[in-house]
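Before I ask anything, let me first share the structure, which is written out below as structure tokens.
Missing here: one protein chain of the complex. Every other protein chain is in place.
Up next, subunit A:
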Amino acid sequence: MASVVCVFSSSFSVPLKEKKLMEVKLGELPSWILMRDFTPKGIAGAFQRGYYRYYNKYINVKKGSVAGISMVLAAYVLFNYCRSYKELKHERRRKYH
């Protein structure tokens, strides 16, 4: 019964706009990216979805661990490093500081 249902649903082709990222073929990738919703509401929705995806996977579990928070802190350190790379470029190994 279940196998009949699976075959039935895959016989219709899914339109490009509604495919998930993993199902998009490589040649279709640029047009897929251009079809995404870049309005402020769309971007806010993307941030919200990303936040809840991380939150429900690592924080909102019965026994959360230090890994959930430390990944966020590591990303914060990386963000600040990228932000101040321009000044830090001069700090590389040289004879006289």
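Things to note:
To be clear about the criterion, a residue touches a chain if its C-beta (ideal position, glycine included) is under 8 Å from a C-beta of that chain, and two chains touch if they have at least 3 such contacts; residues count from 1.
Quick note on the criterion: contacts and distances are computed from a predicted model.
This complex has a chain not shown, and the name its UniProt record holds, of "KIF-binding protein", "Sorting nexin/Vps5-like C-terminal domain-containing protein", "ATP synthase subunit a" or "Phospholipid-transporting ATPase", is "ATP synthase subunit a".
Counting over the whole complex, subunit A has residues 51, 55, 59-64, 68-69, 72-73, 76-77, 80-81, 83-84, 87-88, 90-91, 97 touching the chain that is not drawn.
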